[in-house]
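Structure below; questions to follow.
With one protein chain removed, the remaining protein chains of the complex are shown where they sit.
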Amino acid sequence: MAVDITIRIGGLAGQGMQFIGMLLGKIFTRHGYYVFTHQDVESRIRGGHNFVQVRIKDEPVFCHSQKVDILIALDRGSMDLDQPVLEPDDIMIFDVKEKGFTSDNPARLPIPMEQLAVEAGGMKIMFNSVAIGAALALLGCDLQPILDRLDEEFAARGQETVEKNRNCVISGYGYIKSNFKGTFPKKIPLAPYKKDKLFMTGSQAMALGAACSGLKFYSGYPMSPSTTIMEYLASLGRKHSIIVEPAEDEIAAINMVIGASFAGVRAMTATSGGGFCLMVEGMGLAGMTETPAVIVVAQRPGPSTGLPTRTEQGDLDFVIHASHGEFPRSVFAPGNAEQAFYTMQKAFNLADRFQTPVIVLGDQYLNDSYFTLDNLDPGRIKIDRGKIISAENMSYPVEYKRYEWDESGISPRIFPGQTEAVVYADSDEHTEAGHITESATVRKGMVVKRLRKVEGIRKEMDPPKVNGERDPDLLLVGWGSTCGALKEAADILTRNGLKTAVWHFCDLFPFPDTGLLPQISKKTRIFSVENNATGQFARTLSGQGRIMIDHRIFKFDGRPFSPWDIVNRVHRAL
Amino acid sequence: MAVDITIRIGGLAGQGMQFIGMLLGKIFTRHGYYVFTHQDVESRIRGGHNFVQVRIKDEPVFCHSQKVDILIALDRGSMDLDQPVLEPDDIMIFDVKEKGFTSDNPARLPIPMEQLAVEAGGMKIMFNSVAIGAALALLGCDLQPILDRLDEEFAARGQETVEKNRNCVISGYGYIKSNFKGTFPKKIPLAPYKKDKLFMTGSQAMALGAACSGLKFYSGYPMSPSTTIMEYLASLGRKHSIIVEPAEDEIAAINMVIGASFAGVRAMTATSGGGFCLMVEGMGLAGMTETPAVIVVAQRPGPSTGLPTRTEQGDLDFVIHASHGEFPRSVFAPGNAEQAFYTMQKAFNLADRFQTPVIVLGDQYLNDSYFTLDNLDPGRIKIDRGKIISAENMSYPVEYKRYEWDESGISPRIFPGQTEAVVYADSDEHTEAGHITESATVRKGMVVKRLRKVEGIRKEMDPPKVNGERDPDLLLVGWGSTCGALKEAADILTRNGLKTAVWHFCDLFPFPDTGLLPQISKKTRIFSVENNATGQFARTLSGQGRIMIDHRIFKFDGRPFSPWDIVNRVHRAL
Amino acid sequence: MVNLDDFYSDDPVAWCPGCGNYSILEALKQAFVNSGRKPHEIVIVSGIGQASKMPHYLRCNAFNGLHGRTLPVATGIKLANHELTVLAEGGDGDGYTEGGNHFIHAMRRNIDITYLVHNNKVYGLTKGQASPTSDLGYVSGTTPMGSFSPPLNPLLLAISMDCTFVARGFSGEPVHLAGLILEGLQHRGFSFIDILQNCVSFNRVNTYQWYKKRVYDIKDDPSYDPRDMGMAFRKAQEWGEKIPIGIIYRNDRPSLDEKHPAIRNLPLVKQEIDRASLEGIIEFFR
Partner (left out) sequence: MVNLDDFYSDDPVAWCPGCGNYSILEALKQAFVNSGRKPHEIVIVSGIGQASKMPHYLRCNAFNGLHGRTLPVATGIKLANHELTVLAEGGDGDGYTEGGNHFIHAMRRNIDITYLVHNNKVYGLTKGQASPTSDLGYVSGTTPMGSFSPPLNPLLLAISMDCTFVARGFSGEPVHLAGLILEGLQHRGFSFIDILQNCVSFNRVNTYQWYKKRVYDIKDDPSYDPRDMGMAFRKAQEWGEKIPIGIIYRNDRPSLDEKHPAIRNLPLVKQEIDRASLEGIIEFFR
């Protein structure tokens, strides 16, 4: 039987929901399944109403489902606020201590969680381990592999913690085996243990992609949902020769990145829209001095502080046009963790080859969600640092011009101190040698030189990935983190008799050569789907003149699209 | 005989060219003419090659001419670099002391300027007053009115200075009368003195427009070419109840403006593209908190530091899309000093009525150039501060919600301390009361509320001003400071047999209702003219779907268009 | 007369149980009551962070702006309406990293604002990363090898800028703190109060107990003269076994809002536009 089961863990911030989500994800990933985990949390450290949702499937899965099969309600708030998503047959596990709630539905399952936790682990706060045991018992998982994974994941926290949590899980597991009176047909039989697939967040994939692309320097200032990139890279710092320097603000971050890059290493920063606002001047500096720089902008709902812990695709227009004056850049928006990993390579290569800033757009949904991946292959990452003159390939006597004219717009770089040449980089309009100029002729030449790169970059931009039916009735067009939901929506629509295809754009700007777009027949109805309120990408797309968009599906409440959100909106539009 | 004469004063920074330009402008403005003065200077305080060009016409004039009739070369550099613009019959005045230059053209007129200055004024550096006297003599101006104006303009500098400069002017004037051997048919007979017209720069017009619109608070950080706005407003500070607070950076500037505006006064800042980069986060803050703010962005060539003292229209796309997330704003680009004055009123009114940031784009050409204006009428300025609840019109008991839902998207403001209500403004997504929210429903409502304003604003946006022929062969489309050159180019083209019209846009974003655009027949060839390299406005315009642009005329060498630049490029394209 | 109830807000508090912020909130309300100012006469400008949520939890005018940008907004408000009592409030990250430049220049201006920094020595809201006041060696997500930089001393910095009112409070001494805040509100000029605040979720070293054992009221030493800059400079360096709280330094010089002639008689916000004088300036250009 096909497995597609979702567990939601709801409760207060500080109750360890994220850890539970991660743990469940690892268990199922290592026992034959694919997992997608996303979080819906408030901007606070303790309390509030939050949930983490774990979707387990027997085939690759890249988005959440709106259908919850088991709700683990860790507090009263979750019981009230999350229960409405359940059908009568879906399970809710909650602590028997919560008063004022009674139900004769055996699927509403009170468990003496705290009590069992105290008995088994000696501490109330381990009641969430009891809940995990209970949920896994309901799902028909064998106990031993669960305990083995628990040992692995808790190992770092010491033997005592392992032991206590183990006992809590056993206790919750046992409680269900002996007390559950209902029937719950949804089972996830654990396959034999295999440590083959990967389980990671979009942020981790980006960080890893950067590290594998030769990142050496990172500077940043914490900002959700980008902070996890910085923290993960920092954790690599000691062993992997990456310097992560906490900046005093985002202005410092981008300028440090530019400095490091000028000195010759691959460098990047990450932030969210608000932090990127402060990097806009630095972005122009990179453009003018022709210094490579990779900037991840992990989006969250704006404007301004907005909804710090939630998701949106609202910054596309901004990053495409950020900074004054005219200079080349490129913008990408990967759709899942795997694409995020490989996109970083492309970002660094284009930054180096064209000596421009490159932006990679993420968002809270992509960055914070966990994905099971079949594999990531650093061997597939080819590092191309572009035109560089080193001491070996340099001609003497030295007469180096940093901005020497070239048809391609690209002048070879020298890293200061690596040859006997001296390098002048300048944010003013400059001569080929890099000195300030006031000349109209030189200015004109330099503008042309810089803008020449645009066509070079455009050639590197891939057309959208096409999925689903040929010659479709419906075409869903999207970009970035909606990728998984779009594909699943297309499958559902196709199953419902509407032949549906998806175009998913990762390479957004400069817009890929329109000649590369697949043919579309007149009968196809085109839906653009965006996690924002004004259809930013739809505007760009229409601007190309090749594609006419028939319907626009927007969502801007800070929450991600599930496939059914899209399907329902499509049906409503037809 | 029609007068259209241009005097160029070339020389080193520090030789007082700007003052001479201003002085000549005032003389001719007060004696029957219209003057347009622009400057072409380097980013330095002393030395280099610079010029100021004064165009005198007997009818209104809004741009420079490429044709120079008299060159006053204050240094050797100017003789070398400016002389090439002259025809044989045009005059060059220079100091006889400059060696290595001989010419038997009587129009190349060596004058012992320094010597006369020492004799007449006692100081070498007054040689430029000698030059003025000489030039005005050549132009057939009467001496007395010149001396009168001199007295007025130098009055503030003390009697002695007046006296000395007077003598130098007389000396230069006399020198020509007795020594000039050639013929110079171009004359500017001075009309009787009349203090009716105004003479001011674009920056002054903006500052004045703001003051007349009730500006009370300004904060900024110097940046060419916007600094003159700040300096002019500061000069009004003592007498006119305007606070001008020098900020530590542009971030502080925009945030102070937002604070002052929140507290209830009209507030603005001005900067150039680089400084605006640092205001982008603040702009989003104004958007989210719904605080009115007027920001002048006086453009200069970018990216980055670029060419600090020169001109470009390169920041349009940037300001339209600046800051993350989605919120309403409006953008204007007046075409001359008069329009600049009245546009400020509109900017403040829209900022208050729609409670959004408003951007007014200037550029070096508009901001630094002097214009003769027939008049400016502060009486025409109607101040509309939008929906405000004051202690008088407030209902008690007080239950005020800053972001109360309204179909228009606009909730009435209360200024803190002006009633007994308390006001909560918030950069996070917020409830109607202004408190932080995590609710998806509230979020959705607030996005809709804010975006509702867009249509309200659009109704206020004027279509382009149309000039020239009906049913034209050619249509020139432009925006901002190219206004004067466009109209003059159209006149020339029409005279040459090509019926030409101009559309000049001041109201740029949100794009005015396309229904308001005049009809255009198929045969009309449409030229977009922009002082940038990529045609930013042309892209917006084409995006509206009503107008197909046939040719694009760009200029991006940091110098402004003269009418003939446009005419020549049109002819080349045809 | 106002009382505590007048400052009550029903907005639900989002801080962790046990956080030092709660007592700061109470101290602040008490100071407001003692100041006699009414809720609508007070504005709090806050940034972003845990500390910056503060103004939602009491009743008075509030502008909850950007991370690090409290002081410019507060300055704009004060200059536009100097009859308002204006406070700025935020965390150590907000004030000393992102907002460091404004901090320096607000002190230079000596604008009449009371600035409260909840110094928990971490970036609380973003989950405990090292802040500029974190100890050397503090291990966090962004400093897994321990913070490489020594903590910034905000008091010393403020004295070096000749800030006219420099004080330190402790969230665990709310009565003392309320007194300090009141003095800050009454001081004409920039009043800076660094508030030692325990963060139960992330700062496991500088706990309530840790501080409780160490802090002492600077007034205990009768010879201490906060008007002596040299003394203040030394006192501000005291840290470790004994930590002084109270007013470390003060000085009198005119505040910015006293200097602007435009508002000598009336706040800007109450001034009408003087059309006649505007006509006058246009004349100047003829």
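Brief remarks on what is shown
So that you can tell them apart, the chains are marked A, B and C in the order they are listed, and the count of residues begins at 1 in each.
The rule is short, and it goes like this: contacts are C-beta pairs under 8 Å (C-beta built on N, C-alpha and C of every residue); 3 or more make two chains touch, one makes a residue touch a chain.
Given the structure is predicted, the values throughout are model-derived calculations rather than measurements.
In the whole complex the chain that is left out makes contact with A, B, C. Of the candidate positions A:A252, A:L350 or A:I389, contact with the hidden chain is made by A:A252. Residue-wise, the contact with the chain that is not shown comes from A:S219, picked out of A:S219, A:Q299, A:N336 or A:S411. Of the candidate positions A:R238, A:K387 or A:H571, contact with the unshown chain belongs to A:R238.
Touch with the chain that is not drawn comes from one residue among C:D11, C:E26, C:D135 or C:D162, which is C:D162. For the options C:S149, C:Q209 or C:S277, the residue in contact with the chain missing from this view is C:S149. Looking at chain B, the residues touching the absent chain are 14, 42-48, 221-224, 227, 230-231, 234-235, 237-238, 244, 246, 248-249, 274, 304-305, 308.
For chain C, the residues touching the chain absent from view are 97-101, 104-105, 108-110, 132, 145, 148-150, 152-153, 156-157, 159-162, 230, 233-234, 253, 256, 259-261.
With the whole complex as reference, residues 30, 195-200, 204, 208, 211-212, 214, 216-217, 219, 236-243, 245, 247-249, 251-265, 267, 281-282, 285, 289, 376, 378-379, 383, 415-428, 434-436 of chain A touch the missing chain.
FYI, only the chains that are shown with their structure count from here on.
Should one ask which of A-C and B-C has more C-beta pairs in contact, the pair is B-C. Among all residues of chain A, those that touch two or more other chains are 42-43, 48, 274, 304-305.
Across the assembly, chain C contributes residues 14, 48, 66 that each touch 2 or more other chains.
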